[in-house]
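To keep things clear, I will list the structure first and then write my remarks on it.
Note that one protein chain of the assembly has been removed; the remaining protein chains are unaltered in position.
Right after this comes subunit A.
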Amino acid sequence: MNTDIAIVGVSVDVPGARDLDAFWRIISTGSSSVRPFPQDRRQKLDQYIHYLRATSIDPLNEPDIDYHNGSFLDEVDTFDYAAFGMNPRQATLTDPHHRMVMRAMFLAFEDAGYSADRLRGSRTGVFVGFAVNPGSTYLDYICRIDPTVGQQAITGNIPTMLANRLSHLLDLRGPSLVVDTACSATLVAVHQAKNALLVGDCDLAVVGGARIVFAPVKHPHSNIGIESSDGVTRTFDEAADGTGFGEGSGAVVLKRMEQALADGDQIYAVLKGSAVNHDGNTEGITNPDSDSQAELLLAAWRNADVDPRSIGYFEAHGTATRVGDPIEHEGMKRAFAKHTDDRGFCAVGTVKANVGHLFEGSGVIGLIKAIAVLRNGMIPPQANFATPNPKLDFSSGPLYVPTTLRPWESDGPRRAGVSAFGLGGTNAHAVLEEHTSGERPVPSEGEVLVTLSAATPRSLTWLVERYLRFIDGGGLADADIADIAYTTRVSRSSHRHRVAVLASDVDDLRRGLAELLVNGQRPITGPLAARAKAYLAGGPVDSAPPEDRAPRIVRLPSYAFDETLAWMEFPDTWRAQLSLATNDERHPVTHDVEFQPTPALPRTGVPDGASVLALVDPDTDAEAFLATADLGAARVLRLGEDFTAESFDDVARLVVDEDVTHVVHALAFEPAPATEVEEVERRTAKNLTSLFHLSKALMAAGVKVDLVVLTRTAVCAEEGDTTAVTENAALVGFGKVIGREYPYIKVKHLDVDTAVPGPALAAEVFSGEHGLFLLRGPDRSREVFVEVPDVDTDGPETYLKPGGTYLITGGTGALGLAVARSFAEKRPDITLVLLSRSGMPPRDEWDDLLAAGTATKRITTVRDLEALGTKVFVRSADAGDPKALAAAVTGIQQDHGRIDGIVHAAGLPGGATLMFRLREDFDEVVRVKLHGAFVLDELTRDDRPDFVVHFSSVASVFPAPGQADYAAGNYYLDNLARSQAGGSCHVVALDWVAWKEIGMAVDHGTNGDTMFKALPTSVGLDVVDAALRSRRSRLFAGELNYRGELIHLLRSYDVPLSADIDAKVEREMHALEERLLKASEKIKATVAAVQVELKGRENGEYTDVEQSVAQCLALAFGYPALDVEADFFELGGDSIMAASVASTIAVRHGVHYDVADLLADRTISEIAYHVEELAEFAEDVA
């Protein structure tokens, strides 16, 4: 099998040379392009460097920035986005390396005779050598300017897209990959491509790389030790002190030799063979090794099957370092010595001396240099070489360093070798041979159609000018017009803007092209007229080989890119914009709700129009108590326990028909707490359920009414008051939610004792204040939300006893397991009983379940706890089912004796708002908390545990819509703990905000920061610990999110805030308003600065709103001109962008405009129409 690989296309772009001819001029004259970092690029970077220095943790206070010298490109900030199917914004957000690789590969394909059309769907491989280097990346740079672009910029900046984008754009189906072996990367990529072609992974391959030095700032600590002091690379010279930075890009196109010959390709050189190896375990990972380099050469020669004596030119890696050069020289000597004793027959040089070191890109640049040397048949002088390094004994070896340009005499085909070594030890070597084509093409006869195209009209003009110059310079002297026509057809004709010329020879072509420039496209007549017409109309281009002659690709001028600025400018106002001051004010995690005295209300009569309807339980004193107050002509409805939901529809109808203004729910008026669960059942079914039905019915009727929920000493006014009728306090939590869902029912909860004077009660019923009021005789108090900056841990130091038994309900839930773990870690020699509805699978199934990924958290936690030495038992029971819970608790007591502590963490989340809540679902949520806690107390009444922790919720203070049941159950827990304060058993309720990492809120996706910051697990567990070491009966656990956009909501509850909290809320609300205002002003200013021209309408008239919408779109896409009917998606928009574009449009025009609107409107004209509608609507409101 012929394993030769033909190199059929080349592109190169380095400082001073944008094509192979110019590149050869640099090499053949021994020139070096080292210079200071260009002024223009320096200016663009200075502020960024200052910014980096000023904002590093250890700021560097150096006013001057010193840049390295090197072989730098003039500009790296431009790109022809249209040629690569991008929009200007995308181009701007794309790393210059990506843009350069795309450009290099595009040009190499074109040179090889391939247009996008000819490539589409082909089995072509893309191989890129690249590494992200230390220091700044473009992504880092643009994200510093605008952190919000990160997501959008991903595809333009992650290395894999270097290869993938091109494969995607051109629909290439071969391997597409990026090789990172540091400085040998592109040569290793050549080796990979060769192998891929030989094993049949692809039929064509492009290999390339690019390198720029983003910010070549000189800094004593940032060098890696190979940099030349003055940027000049002096390989093999006595004065060599390192390598200089080089920039540029290069690419080659490879094809199996037989196929290339059959296709009539222009073959620059033949890749005979190659090898890749690694240094292995050398002294240090960065040290090169002459033995493995010698092995590499021997392997490559074997692979190429050539006699090393026939190699006349050696392109060395040659980094010009004191360590590297002698090692490389030694390796070459040793390898040649295995085959020949001849001396001084092989010239050695390196292109790094001419154009600097392109790191990952250097391999392919060396390869292209060797190609140029072979093609020209001349040995070029080594640049920057004056005095040989005395450590390199050239005279005794096969190599010599050429100092002048001279012809390369050779008996057989000229051969060359190319080396590249990567930092870290991966080495590559390739063996090339010249290709001489004996045949001259048969001259063609007759006229042919020469077609050219470009992505923009400007490119097309430049291209035609390029052809004229090329012809005038003799570039087509040896080419046949038929081959020119074929080459342009298959490689240069698939762009949008097109021209065609009829020509019978090159002179003819020149005339035709010159005329095109002056007069534009003329109609083409004759036999080719139809083809020309179809082509010019944008029809598909036929890339089939000619029928009448062998196909032959000839060398033609390369594409003329229409490049525009594609660079994010670093704002020189950064100092002003950057607020280096930080606000590290700390806020406590723990809070409490206190009952604070509040002045009694003035006593007034019955207001005009007031009409009271009271619902009472005839088995209580409620009616008599209400009778002490003058409530006007109040109606009293005596409700027993046998009501239905429909009963309350009748109540609501009455409210509507009789214009009732105040409904008093006075059913929960029992004087003493229930002592048995059956009584709890009865009371909740009567009191809480009636309030549930009543609220629903009133809402469904759409009434506006004051709802007074009257309870009798249900709320524990003083800590430790065991006479509180705690179960009736669930109504407090419930009542807090009604107004959150339906603001036309204003709720006030009056918790009274019977010593409240009648007139005071009347004043309360009719007052305009809402919320919870405790009335005890003449005293009045209400809830106030306060900070608890420090939890007094004046309780027991240790609350877990050796050998103790601790029960956790909800024990296999995430919070339960976390508490279990924290207990076991504090004291491993305890027994933990985890109670949960779901329980635990049998132990013999655990391994299988773990393997299947089911119930893993539960199983691994239990195993971890057992590994600590803790005894763990899991019991299955529903905490909301008193019988089942009682059986479980009794069982625990039988098995383990006394329960020493209980954590009641069981809970079900609330679901729907009251209007849509089903009674069964409502009850279930309440029961787990309320009935569960009651039963736990009841069964441990005779032998109280050391502690009981009730997991309550933020919902009992600041509930959200849909949490009526949850708030009711949790308020009960808070109140229960309060009534049991000071007893032998430490009972504490913890009102949790959402936990951030685990638990119910995570399961329901509500674990974000809202009014409160979501609670990290470790902080939550610390609160549990602190609470248990304190004597508190309650802690509200959650840090207020003062900087959040929802903080204002805290004031919308009928729970007064302490003065310090209120002041902070006030301050942060103002600060937020200012931030939002500034942000929107910034957006408006940015949009206003966008220059964009509208087009697409015949009369050229556009509305102001169309203009401003266009500015918003141009800001997103970067186009200088936009069609008023252009589609958002066709402009390059995607759903990610849509959100930000819609938000810009909304802010700019001061209307509510969201992503759904944008996705429906899609064009500037439709968006503008919609925005105008919205603006008029907004005006109507104002």
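Everything below uses one rule, namely that a contact is a pair of C-beta atoms (placed from the backbone, for glycine too) under 8 Å apart; a residue touches a chain by one contact, two chains touch by 3 or more; residues count from 1.
Methods note: contacts and distances are computed from a predicted model.
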Undepicted complex member, UniProt protein name, chosen from "Substrate-binding protein", "Copper resistance protein B", "[acyl-carrier-protein] S-malonyltransferase" or "von Willebrand factor type A domain protein": "[acyl-carrier-protein] S-malonyltransferase"
Among A:A624, A:M915, A:A1121 or A:A1139, the residue in touch with the chain that has been omitted: A:M915
Sole contact to the chain not displayed, among A:Y742, A:F922 or A:F1117: A:Y742
Residue numbers in subunit A that touch the chain omitted from display: 699-704, 740-744, 913, 915-916, 961, 1169, 1173-1174, 1177-1178, 1180-1181
